[in-house]
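Below is one structure. I have some questions about it.
All protein chains but one are shown in place.
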Amino acid sequence: MTAHTPSAAQTVLVEDIARVVEDVPGVAFLRPGLAARLRSALSRPDPGAGRTPTAGVRLTPGADDTAGWHVDVHVVVVRRARAVDVARAVRSAVETHLALRFPARPGARVRVTITGQV
Amino acid sequence: MAGARRPTAPPEADGGTGDTGVTADALLVVRAAEGDEDAFATLVQRHAPALLRLATRMLRTPAEAEDAVQDAFLSAWRRLPEFQGEASFGTWMYRIVTNRCLNVLRARRPVAPLEAAGEVPAAEHATSPARITEGRDAVRELRDALDLLSAEQRACWVLRELDGRSYEFIADAVGISQEAVRARVFRARRCLTRALGAWR
Partner (left out) sequence: MTTHTDPPEGARADGDDESLPCGRPLSRVWDDWERQTDDPHTATCPHCRTAVDDLALLESAVRGLREETPDPSAHDAEPLTRRVMDLVRLELRPGRPLPLGEPAEDLWIMETVAARVLRAAAETVEGVRAGSCRIVDADGHEGGAVEVRLDIHAPADAALRPLAERVRQRVREAADRELGLVTASVDIRVTDLVDVRAEGREGDTA
């Protein structure tokens, strides 16, 4: 079983993208992962408090270094913002970030899913 | 109000549909069944107090009562998509909580009767029935005597006597015939009158 194990560099990149996404106006937070929700259900303090949770970002590298990234983002947005506008802003923020980091690569494919409103 | 049987508000009355400010249970149930957890939260808030009271009366330990109600709500959330609304949400929840409590009581049975029997020496009552008067003593003895009942007797009796439900309602909640409910309440009463020493 060779489950896809992200490299350390990729983990850092996911954290970067998560921060970029959470800075987009209208984004409340990334969809919390199961671990965070379990902690909440068990009323345990979050050991990763302070760090940006990354469960809402999935990053799939292209077939090789010349292919573009595929990014899947799940976010909870604020109610007063128009959902599609926030989704577009998230997409373009992620695209811009990756274009700056990997200028040689082709553009990333970014899918954004809104999983909640607060 | 001697002898007055004041039933608690029947669950059917919950979420009256006429009010413009309050969303009826039936609508919240549909929304929750479609995955709207906010609607479910409103239902939980609305029904938790009455269900907690029911479970506390059945089990008498607040921690167990809270667990029973919590489990019942979680099970309701899972089963909502199949809930066809053949009963009101309140009645449905009553049924689920009653069943949870029955399971807890059944699991308790092997230990309880022996302990309880020790606390309520029948012989003492038989020799001095006169000492049983109204007031705190009788209430405490009644509380102890409840442990002498079978799980089913206790559930039916609590629903009838403490919750003021009709036999029809109890039959529905427990899932047995009205005749069976009457028989259980009867046996519970006989057991309790004896335990209270009122028996000849």
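Here the chain labels run A and B in written order, and each chain numbers its own residues starting at 1.
The definition used in the following text is that a residue touches a chain if its C-beta (ideal position, glycine included) is under 8 Å from a C-beta of that chain, and two chains touch if they have at least 3 such contacts.
In this text the structure is predicted, and so the values were computed from the model without any measurement.
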item	value
Residue numbers in subunit B that touch the chain omitted from display	2-3, 9, 11, 14-20, 22-27, 30-31, 34-38, 40-41, 44-50, 52-53, 56-57, 66, 69-70, 73-74, 77-78, 81, 90, 132, 134-136, 138-139, 141-143, 161-162, 177-184, 186-187, 189-190, 192-193, 196, 198-200
Touching residues on subunit A - with respect to the absent chain	34, 37-38, 40-41, 43, 82-85, 87-88, 91, 109-117
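Note that in this section only the chains that are shown with their structure count from here on.
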item	value
Between subunit B and subunit A, distance of the C-alpha-averaged centres to the nearest whole Å	48
